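All protein chains but one are shown in place.
We just call them A, B, C, D and E in the order they show up, numbering each chain from 1.
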Amino acid sequence: MIFPIFFTFFLLLSSSHASVQDFCVADYKAPDGPAGYSCKKPAKVTVDDFVYSGLGIAGNTTNIIKAAVTPAFAAQFPGVNGLGISLARLDLAPGGVIPFHTHPGASEVLLVIQGTIIAGFVASDNTPYLKTLKKGDIMVFPQGLLHFQVNGGGTPALAFPSFSSPSPGLQILDFALFKNDLATELIAQTTFLDAAQIKKLKGALGGTN
Amino acid sequence: MIFPIFFTFFLLLSSSHASVQDFCVADYKAPDGPAGYSCKKPAKVTVDDFVYSGLGIAGNTTNIIKAAVTPAFAAQFPGVNGLGISLARLDLAPGGVIPFHTHPGASEVLLVIQGTIIAGFVASDNTPYLKTLKKGDIMVFPQGLLHFQVNGGGTPALAFPSFSSPSPGLQILDFALFKNDLATELIAQTTFLDAAQIKKLKGALGGTN
Amino acid sequence: MIFPIFFTFFLLLSSSHASVQDFCVADYKAPDGPAGYSCKKPAKVTVDDFVYSGLGIAGNTTNIIKAAVTPAFAAQFPGVNGLGISLARLDLAPGGVIPFHTHPGASEVLLVIQGTIIAGFVASDNTPYLKTLKKGDIMVFPQGLLHFQVNGGGTPALAFPSFSSPSPGLQILDFALFKNDLATELIAQTTFLDAAQIKKLKGALGGTN
Amino acid sequence: MIFPIFFTFFLLLSSSHASVQDFCVADYKAPDGPAGYSCKKPAKVTVDDFVYSGLGIAGNTTNIIKAAVTPAFAAQFPGVNGLGISLARLDLAPGGVIPFHTHPGASEVLLVIQGTIIAGFVASDNTPYLKTLKKGDIMVFPQGLLHFQVNGGGTPALAFPSFSSPSPGLQILDFALFKNDLATELIAQTTFLDAAQIKKLKGALGGTN
Amino acid sequence: MIFPIFFTFFLLLSSSHASVQDFCVADYKAPDGPAGYSCKKPAKVTVDDFVYSGLGIAGNTTNIIKAAVTPAFAAQFPGVNGLGISLARLDLAPGGVIPFHTHPGASEVLLVIQGTIIAGFVASDNTPYLKTLKKGDIMVFPQGLLHFQVNGGGTPALAFPSFSSPSPGLQILDFALFKNDLATELIAQTTFLDAAQIKKLKGALGGTN
Partner (left out) sequence: MIFPIFFTFFLLLSSSHASVQDFCVADYKAPDGPAGYSCKKPAKVTVDDFVYSGLGIAGNTTNIIKAAVTPAFAAQFPGVNGLGISLARLDLAPGGVIPFHTHPGASEVLLVIQGTIIAGFVASDNTPYLKTLKKGDIMVFPQGLLHFQVNGGGTPALAFPSFSSPSPGLQILDFALFKNDLATELIAQTTFLDAAQIKKLKGALGGTN
């Protein structure tokens, strides 16, 4: 049995323009748009665009929150551009905490690989959903809701969050409020916090005003 | 010129099943799903499903924040179900404030009709975007980002936010943190706020623990 | 309490490529695509990209329809690019009318701020949905359906339509039919209108043939 | 080589709830929602849900427009529910015409199988795009824009439109305007047509008022 | 009755930036992104961008599978870019076959115009759905599932598949497995096929290793 050059189809396809198909590896040098980065020319795509090794390295947790988050979003991992998914790595030393934050553009599923993590989110009706997660547990945090993770044991914890977007975004509450030049008075007015409390956290986080 | 019953088309269509077309007015008694409420039977739909008068009435601002928000989301206004849009009304008495909040499911455009409003949002990189809005101004708050509105003058202010979803959601920061039974210690750990500050706001907002 | 440079996360993020996150302010000079305009470089974005003042100015209604529509779509208001929402302003002098039209790409919610407006749309099954709207009323026009607005009183009316897309499009029926060079005979054949009627409207609207 | 019952996977899957996967054949008796009809129970699905023979039968063109449209939308063809696509059949006798209409919920590609068809659409800027299509030609009509098809020869024409939605909708201009009880005066005001013209078409199409 | 230049609206619109509306004809020379090709400048768009005549020509079936597929995807037909739909032509000589394949990015509806076609797809639970299609029949193949078409009679068959995406993609099973340099041993391990079988097909299709 012999198959000569046979599909008219393939002749047509190969004589056509580079097609928008299969994947769209991020080309960081071309313009980006609401749907993501522009696509790398197919001829320049290699398997390494689809593989990312940065999550294999523990983040540095010798900091005040004893925690580190290492993202593999479209901005770091070009292969996920346009594909509706991304990952990150979360290291929590004993006592470590990822303070209240949201992902404006994605839901998250957290997978615990090592240690114990107390995780929680708060729904729009202010109900908190809290759980102590053990190795192998997963927990979903619906898009845009405030949530946190805390090391729940005396040993280092390791977890991997997955996101429903290649660019989930991350807004950390304390940073949004205190790590900029928003006037203390305005923050007080819009959070009901005391001015002294605000100034204390601005000082700690490097905010001004 | 005479047009007898002419389109085979219409005979077919009318002999078919109630079709999923044009609109899907919310039927609050049937199950809802990820895309919204079930659709009311076409025969039961009237023009009043597409009109809502609740935003014509000023909200009651005789409260501690001197402000009121009146929603016309899919849960109140059945005609917008499935159509990717909804509105609300915002009344701000002098000194009124809508404290920091997010809409997990929608971007917002605020339209100022009366008075002056100081509005702002904070981006993921912690940059604040602030503006004093006058009558006729509009400002967009991208999906999921923390934002606020404050009456910027000595007279009542009136504004109408539009949302890119029939169910934008609303998470008010202070309520999410303090108006529930989250343990003070856990909040302290995940917000860096002092316990005294937390207890004070829990007391004011009706939270416990 | 002191927070040294602490999140590995942020070091990583800031050393990365400009990310597709939060918002995508329109860059009118770069290519656009099916999802909207390309994004402005983050460093060039200012609060003024998110605020638009053009709707604060009454449109000029000294014209034959005694009406004016002022859009704040992505083409005018760069901040809404990619965010699924836009607004416009509608001025109707006494006797003013926005003739039958559609928005091919969006549903609309009309908010009446002043005066009285008779609004209506026609569903696919030819049922008209009509309502006289008063100040504060809102009415939804599902995507793509023919609808109109008419000043229903003796005083000027003001309304603000919101749209479920940053680029809703607008196709005005009379303009589509008569304000171009479509042959009168072809229009007659595809609308059942009399040739004399077509020629009269072509003359009024500047059409030819 | 022998493969015993081997995947833990499949045991788990089969012990689970009927899954939302692969397809969602319309169950016309359960509630529908913004995303389409509810899904038939998997056990009741047969190959005949995925096959439709109604387009093999010529529509009856012995009517005033000498044309017939036969739809295979989700309301007729349950297998396309939720799959983003549907078809129809278009028969045009000599002199036949499908008058100006829109599909509020889909773009259309028309495929000409027999005869000659003059087709056209009008863009938002009122530019008409017209073409005489021969056998084998395809033409795309972007979502929501006014378009028409006319038999361009002396022989019957046959074409098949495809749509980018299982429920594209169909709004025929003349029917929307004249085949209902909209007041003649209101139509005149919102279309600029003469009252006599309106009454004539109301009479022909069965409208009142 | 005279209509002077009247809509403030149009002055605004025409003084604005080229808008993202109505359609986005593919510009093959600009970058593409996850949502498709960049848009051609409106001024360069003509009706020929919306019409494609390539499907009017029979594909060359003098090959081993006695079949030909001619695509009219966004890469060939610029007018469908961003519109969620595309078409193709399928010619099957007597004995012709389109072997098992998937479209990773779209559902398909096949329309039989001439001859008889045995078509089938296999669902995730391994159930095959098979049907012999006659002229005028349509069959839907849900997104991503393996399917095939075989000429079911002694005469040439002609069919037109429609797709729910402008870039549906096409992965032909035999080509994916055998028309490249994947090691025979690896294929054997991941398909359970015998090495001799693999080598035979690699030889026929031009694969190596």
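The rule is simple: contacts are C-beta pairs under 8 Å (C-beta built on N, C-alpha and C of every residue); 3 or more make two chains touch, one makes a residue touch a chain.
Keep in mind it's a predicted model, so treat the numbers as computed, not measured.
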Contact set of the excluded chain (shown chains only): A, B, D, E
Options E:82, E:115 or E:142, residue touching the unrepresented chain: E:142
Which residue of B:47, B:113, B:130 or B:205 touches the chain not shown here: B:205
Touching residues (missing chain, whole complex) on subunit E: 97-100, 102-105, 118, 120, 122-124, 126-128, 130, 142-146, 148, 150, 169-171, 173-177, 179-182, 186, 189-194, 197, 200-201, 204
Hidden partner interface residues of subunit B, rising order: 26, 28, 31-37, 59-60, 63-65, 67-71, 73-76, 104-105, 166-167, 169-170, 200, 204-206
Residues from subunit D at the interface with the omitted partner, ascending: 1-9, 12-13, 16-22, 24, 27, 30-39, 81-83
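Convention: only the chains that are shown with their structure count from here on.
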Shared chain contacts [subunit D and subunit E, defined touch]: C
Copies subunit B and subunit C touch via same or different residues, half shared test: same
Distance from the mean Cα position of subunit C to that of subunit A, given in whole angstrom: 34
Averaged-CA centre spacing for the pair subunit D and subunit A, given as whole angstrom: 41
Centroid spacing, where centroids are CA-atom means, of subunit A and subunit B in whole angstrom: 26
Residues of subunit C touching at least two other chains: 1, 21-22, 31-37, 83, 104-105, 123-124, 130, 142-143, 145, 169-170, 192, 200, 204
All touching chain pairs, where touch follows the definition stated at the start: A-B, A-C, A-E, B-C, B-D, C-D, C-E, D-E
